[in-house]
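Only one protein chain is missing; all other protein chains are in place.
So that you can tell them apart, the chains are marked A, B and C in the order they are listed, and the count of residues begins at 1 in each.
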Amino acid sequence: MAEGADIAGRKSDHIDIVLAASPSESDRIATGLEAVRFEHCALPELSLAEIDVSAAFFAKRLKAPLLISSMTGGPERAARINAHLAEAAEELGIALAVGSQRIAIEGRASGGLDASLRRRAPSIPILANIGAAQLVLGYGRNEAMRAVEMIGADALIVHLNPLQEAVQAGGDTDWRGVLGKIGTLARELAVPLVVKEVGAGISASLARRLVDLGVAAIDVAGAGGTSWAAVEAERAADARLKRTAMVFADWGIPTARAIAEARAACPDTLLIGSGGLKTGLDVARAIRLGADLCGQAAASLAAADHSSEAVVAHFAAVVEELRIACFCTGSTDLKALKRAPLINPPDLAG
Amino acid sequence: MAEGADIAGRKSDHIDIVLAASPSESDRIATGLEAVRFEHCALPELSLAEIDVSAAFFAKRLKAPLLISSMTGGPERAARINAHLAEAAEELGIALAVGSQRIAIEGRASGGLDASLRRRAPSIPILANIGAAQLVLGYGRNEAMRAVEMIGADALIVHLNPLQEAVQAGGDTDWRGVLGKIGTLARELAVPLVVKEVGAGISASLARRLVDLGVAAIDVAGAGGTSWAAVEAERAADARLKRTAMVFADWGIPTARAIAEARAACPDTLLIGSGGLKTGLDVARAIRLGADLCGQAAASLAAADHSSEAVVAHFAAVVEELRIACFCTGSTDLKALKRAPLINPPDLAG
Amino acid sequence: MAEGADIAGRKSDHIDIVLAASPSESDRIATGLEAVRFEHCALPELSLAEIDVSAAFFAKRLKAPLLISSMTGGPERAARINAHLAEAAEELGIALAVGSQRIAIEGRASGGLDASLRRRAPSIPILANIGAAQLVLGYGRNEAMRAVEMIGADALIVHLNPLQEAVQAGGDTDWRGVLGKIGTLARELAVPLVVKEVGAGISASLARRLVDLGVAAIDVAGAGGTSWAAVEAERAADARLKRTAMVFADWGIPTARAIAEARAACPDTLLIGSGGLKTGLDVARAIRLGADLCGQAAASLAAADHSSEAVVAHFAAVVEELRIACFCTGSTDLKALKRAPLINPPDLAG
Partner (left out) sequence: MAEGADIAGRKSDHIDIVLAASPSESDRIATGLEAVRFEHCALPELSLAEIDVSAAFFAKRLKAPLLISSMTGGPERAARINAHLAEAAEELGIALAVGSQRIAIEGRASGGLDASLRRRAPSIPILANIGAAQLVLGYGRNEAMRAVEMIGADALIVHLNPLQEAVQAGGDTDWRGVLGKIGTLARELAVPLVVKEVGAGISASLARRLVDLGVAAIDVAGAGGTSWAAVEAERAADARLKRTAMVFADWGIPTARAIAEARAACPDTLLIGSGGLKTGLDVARAIRLGADLCGQAAASLAAADHSSEAVVAHFAAVVEELRIACFCTGSTDLKALKRAPLINPPDLAG
């Protein structure tokens, strides 16, 4: 219980730190998406209103290729945030990934991660979430299915966060055997398994190995957006931890590169591009580089903390920007956008 | 009528916003012209006074390869601005493109776009102007000829502005069929047809398609100067529109690249280089990259708002700078300037 | 004696200047290490606690691949600093290189460079230190052995500092014959001979020549960290000297390049990477480029001036950062780290 309170406090800290993200953040590593520039099409033979930005997520269809990325909060705050996100995702017709269900699985507090979530979002894809570190500590098929069933999820995310664990006091840093356990889950689970990072990126070689083990989708969650090392540095009480976390604030594979390389390594896998995406133009760029869907966490957090209307308004803007990017590249749908010509494309070939 | 008042107010806003362009604009995307550096010729075997910067515009001859680019204003303001521009263009012997004639065609207000314009500028080329969006809304050969005849124009410009339409409230964003209508106009019109953008550039492939349809000249109007997304962001009342417009403030093909690529794709077409040209040195660079004529809108707007003398003085400086660029590259005329050696030329090959 | 006091004063100045290093220093030349970016491994099949960062230093084994780089101070200050460093190095299990023993050899003051040093650090490698300039002024095998024996050293460093000598008043700048004397020392000395720079780097061709003469290890001490020209500029009384020293403040081979090139030229030599290393991530980068061990002077000076506990804490952080770099690249030991994939590696091939 003490540990539970501890985790809960930590999660709430995270939200406050991300929301307060200082301008100095802009000095940090970039996603690389800013270097992806589309060639303008001055004469699109299209109607903006008719552009089709829908996308498939396994059996379901999304109105836009978007996923609200996993975010945990402290128990009361989480409940509110999750309710806002679920209602908004349903209205928007986009996917929702919940934050880590560790506390909920351990039965200590649900934070809104229960049947109420699915009631708020009956039709859209919902993704459950557990951490690789939990797999080490003994989680297996049973706990995974509990996470899925608790919220009626369509798929399960396992998140990989070795750096975050390494730069925090008491993090779980014995990761031996995790790959095997992911393989077992992929085989035994009733729903598709998705593996994601949390802001440092998944390399092409790891993506390939995971897909070979049966993982159904990869969310690169690359560097350039939320930096967990920077967040943990902000939280760190002791100077040594703070220094060490800051040393790794820029660690990671930038999102643009992570997407391009994972797509090259896994041509047929469902690929989620995320990490530092801010606008619908960023979404268009990520799709151009090979993403099928795009995720966003930090950029939607303020809206999530506020109301479901705010979340709807935020993502409506993102969708409109994506549509304009399609319009001004003459792309009638996302398939066309994936082939839109670029100006002076960055070399992301490895 | 209400709509007319509305458009008129919008146009006057545009002028004020462009005139007030904040210094922060300098953070924005560049034309790419600044990277075009001429090799100095320390011993030009020339007389500066004898350098020939004249250029052909279809049947007429210009004293300098310059075009005052299309600018609309609100009705009273437009009348004054157009009078200044016409008198100055006549004195300078350069071409004048008028702003959109939509309001005038619809008979609501002429803004100086009537027979008085040609009286003020009897000898120079005058270019009429309608928008691609008007073609969608039903304009055809008749309206086009009305635009031409109203001001005794030598040619008609159709401007393409899909981004501007997309980022403003209530813009015209159904562009299906525009290409076909342009082809029809090109065939049926009594005067040459020119197609231009308004600051986001025309790609090489589109330029080629337009020329194949019979378009007589292309004005690239590339990115790096006036950004209509930024202007509309400034005007936007609602926060969502403002955000979305800002996302696209840097969209577009930079002018230098647009010129070089259009020239490569259309070796024999009359090519107008424009978008962010400020000085006669910029004009020299655009010509070096392949432009036959150069257009300028925003940089001449303050003078246009002031007096015809101010416009003459402004363009006289531009011409003198172009002549000095010829002198210091040892170029006796614009044909020679097109072959002047460059230092470390930027790679604009696509 | 007067000269001794003079040297002593100078050395104490050096420490104060390095400790006060102004932020403007950050405008100066970079080590090049910042451009070495590891590919993140999101799923290390490792336990952070089990990662092996031990390294060999000739016959001895270090707990981490670290060397405290040579630093002299004025006599009393030096004694304190050397005591702190020796106690800390022993506790940490890392190597300690002492500062120049010139004053001590000449019997004028020991500054802690006597048998007490070895008593404080009985097990770790200790490196004695003399300057190339001393070789010119007559030092030979006898003085070298006195330096080694005085502190029970495992090896002897000869430092090369031509720039520092050249930009200071009365520096020793007749270096004819130094190479031959180093060759003789390498043959005749009972302990291994190490040659280092002091912050301007050792080139690949010189490294190769030194190794061919029998030198057992090279410490590149490249540019990007302490700049002796800048330090001497700070100290210079007369304006001419200050100006001339500043002209050379950015002189030298950046550390990253120096390491990569020396490793390519001397594939089997013990190579110490140093010059501007600040964090354990810098150490990981230097090792990735080819260093076997890494040295740090300025970054540890404040701790050294304070207490042995501060030195232990400082290097413990460095070691932890190195371990995290191993963990997040999936490297089980330093041998694996040397092969860890990089993102967009800088071209350091010459």
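In this text, a residue touches a chain if its C-beta (ideal position, glycine included) is under 8 Å from a C-beta of that chain, and two chains touch if they have at least 3 such contacts.
The model shown is predicted, which means the values in this text are computed figures rather than measured ones.
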item	value
Chain not shown, its touching partners among those shown	B, C
Selected from C:179, C:264, C:302 or C:316 as touching the chain missing from the view	C:179
For subunit B, residues in touch with the removed chain	38-50, 279-281, 313, 316-317, 320-321, 324, 327-328, 341, 343-344
Residue numbers in subunit C that touch the chain omitted from display	132, 160, 162-163, 166-167, 173-179, 182, 197, 200-203, 205-206, 210, 223, 240, 243-244, 247-248, 251-254, 257
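Heads up, the rule we're going with is that only the chains that are shown with their structure count from here on.
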item	value
Required minimum of steps from subunit B to subunit C, each step between chains that touch	2
Magnitude of the superposing rotation for subunit A and subunit B (Cα, nearest 5°)	90
Copy pair subunit A, subunit C: interface residue numbering same or different (half cut)	different
Central chain (by mean CA position)	A
Far-end chain from subunit C, centres as C-alpha averages	B
Residues of subunit A engaged with two or more neighbouring chains	none
